[in-house]
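All protein chains but one are shown at their positions in the complex.
Note that the chains are named A, B and C in the order they appear, and that numbering of residues resets to 1 at the start of each chain.
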Amino acid sequence: MSTEATLQTAQALLAPWTKGARAPEPDRLDVLIDAADLTAAVQTLHDARWGYLAAITALDYLGKTASFAQDARWQALMASGRVPADGAPLEALYFFAAGRAIVTLRMLLPREGAAIASICGILPSASFFERELSEMFGITVTETPDPNHLFLPENWPAGVHPLRKDFAPGRQ
Amino acid sequence: MATILGKKWDEALEQVKTWARVNSPWAIHFNSGSCNGCDIEILATVTPRYDLERFGVKLQGSPRHADILICTGPVTLQARDRLKRVYEQMPEPKFVVAVGSCAISGGVFQGCYGVVGHIDQVIPVDAYIPGCPPRPEAIIDGLVKLLGSLQAKGEATAGEARHDSATAHS
Amino acid sequence: MENETREKFIIPIGPQHPALKEPGHFEFSVDGETVTGATVRLGYVHRGIEKAAEERNWVQDLYLLERICGICSHAHALAYSLGVEKLAGVTAPPRAQAIRQLVAELERVHSHLLWLGVSAHEAGFDTLFMFSWRDRETIMDVLEGLTGNRVNYSVNVLGGVKADIDDARADAIRRGIDFLEERTQHYLKIATSDETFLRRTRGVGYTSREQAEELGLVGPTARAANVARDVRVDVPYAAYTDFPVQMTLDTRGDLEARFVVRIRELFESYRVVRQILDRLPAGELTARMPRRIKEGETVSRIEAPRGELFYFIKSNGSDKPERIKVRTPSICNFAVVTGTAKGHQLADMPMILAGMDPCFSCNDR
Partner (left out) sequence: MRLGAMFGDMFRSLFKRPVTELYPFRKEPAPSRLRGALTYNPAKCTGCQLCVKDCPSNAIELITIDKANKRFVMRYYMDRCTFCAQCVQNCRFGCLGMSNEQWEMAALNKEAFTVHYGREEDLQKLLSTNPHE
């Protein structure tokens, strides 16, 4: 199957939850979804045996809130009243790869109290990625089988998340 | 008379100690956050081509058996206490060799949040081997330099004992 | 009844253990000698490279990221440079791409031989350990002569490579490869025929194809379970379109299959290295790179010796990256230890762990 066809299959599969889609590169497809729909979307990809989970990461948009003015997900988040007007969002990225094609599920999360459902029930291999996501970005992954730190020491201060933009590494 | 014999005995003992220390130093290797580059080069020095055992150096698993602590890498948050503990467990006299640029100064990892610093901010270091990673020959060179300094130090101590016994005799 | 009354016994191994040269902590819960569960704790070599990469410029990051791992340093540097070049819209010249692939394959040879020795050591087969490391020095000499350093070759620059290959050097590489090919034949024979060694590998650490896919394994560990996943074939990068490789698969899924797959991959590497040397494209070594990289995001994937290496790079248009995500192959493959440990003897655990070729410094970053 060609890369385009593979991507089209994924697009069709994910259509029920898609809030927007874009193709940043010829072999990539970014699908914008709501955080609440994550497990359903992953389940669909998994049931259709579409690709494998390549990575999970997140981005911090501190000071870049303006770039979301047109984003439906951002408006929905603002409407929910969970975000202070100047609170820059976090964006969780779930990469799935099938051959050359890469589909990225992108979800906006509020900065305070960011939470996302675990996909370990569908893909057990996500456990390490979810542990990393929660300690590095402070995104709570609900019902993940092992919520402990993966990389950071046990005595790492609570509420400090190294990969957020407001973390400035000072010499210890 | 007893003191003279005692001094002679001390002198001989010092010489035996130095001989043993210099001819068969056992080493333990500790990775406190290295990229593996130095570790595989240390491993390469004990394999047939470089064969560190020519100098009596043997890699040991237990700090209790080791005379030399070979450290690689910058010290990470989680490795700091372990490095200290391994060092404290080693019997006296003990010597530390820092292998690689990051073990000496932090190298490229200076300023990373997971890095506490370099080896000599945590434990005292006796020999430094720069390189990223140093060639196995350079590691041997560093160890030979360290053993040379031990020999010189041992001879000086034995010399002192000899000097003392000479003054006691007169 | 026995099982219920018996207390669960947990054996911690590590972080400082004689089996591996790197710190990692494992906890095996055991019933007698039989393992009933395993967990892993990482982070002893966590330096915070991803964060540090956001604070340095694009060129400095190349060398920082290269030092994520000393064994597959070229894979990291290559994935990063290809990604940044893609973002900047620059393509490295064909000669540079071919040299990159050549070094990548030589690195695979060094890594697999290293692994062969270390895992033989875990099995108590120190003769094989010493012999394979003796022969590995051939490839180290080749790499040192070609790039100027035995480890952390720093052969990449953004936009190309530093080291060129002339005829004399090509001959030196060919001589090294010829010698190693003969030795590798011998090692393949040993790994598949020595009775004592097979007792340690045959049927140990078995994963079925479905299990391997479920656990998300990558690289030789997955290919040993017949999962056809190889970035070099699926998404050819550098010069892999001009010098393609064959995927090496095995259906058995146990430790022996992992040995066979890795050793057979060596032959494929030797073949490709010869092919590149014979048909090395002429031309420049570097293309000009801008200091500031255009705004954008990209994904760069590489087949490192241990499996798929995944880079996500985001630029904000300045001379520093906005975010670099590194997903290393080992973190996917750890599932093979935690997933298949159950039911094995405790004494087999070091072999199973070594069989996936773990790299803690890759994981922890």
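Assume a residue touches a chain if its C-beta (ideal position, glycine included) is under 8 Å from a C-beta of that chain, and two chains touch if they have at least 3 such contacts.
In this text, all values refer to a predicted model and were calculated from it rather than measured experimentally.
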item: Touched by the hidden chain, restricted to displayed chains; value: B, C
item: Touch criterion as defined above, residue of C:Leu128, C:Leu277 or C:Ile293 at the omitted chain; value: C:Leu128
item: Option from B:Arg21, B:Arg80, B:Lys94 or B:Arg135 whose C-beta touches the chain left out; value: B:Arg135
item: Chain B residues touching the omitted chain (full complex); value: 48-51, 54, 101, 104-108, 110, 120, 126-132, 134-135, 137-138, 140-142, 144-146, 149
item: In chain C, positions touching the absent partner; value: 56-57, 59-64, 66-67, 125, 127-128, 131, 134, 137, 141, 144-149, 152, 154, 157, 162-163, 186, 189-190, 193-197
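Here is the rule we use: only the chains that are shown with their structure count from here on.
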item: Graph class of chain-chain contacts, one of line, ring, star, complete, other; value: complete
item: Far-end chain from chain B, centres as C-alpha averages; value: A
item: Euclidean distance of C-alpha centroids - chain B vs chain C, Å; value: 32
item: Residues of chain C whose C-beta touches two or more other chains; value: 43, 46, 48, 51-52, 55
item: For chain B, residues that touch 2 or more chains besides their own; value: 77-78, 111-114
item: Touch list for chain B against partner chain C, complex; value: 29-44, 47-49, 61, 73-74, 76-79, 82, 86, 102, 107-109, 111-115, 132-133, 135-136
item: List of chain A residues in touch with chain C within their complex; value: 24-25, 27-28, 52-55, 57, 59-60, 93, 95, 97, 99-100, 102, 123-125, 128-129, 146, 149-153, 162-163, 167, 169
item: Chain A partner contacts - residues on chain C that touch it in the complex; value: 39, 41-43, 46, 48, 50-52, 55, 86, 213-216, 229, 234-235, 296-299, 301, 308, 310, 312, 314, 322-323, 325, 327, 331-332, 334-335, 339, 364-365
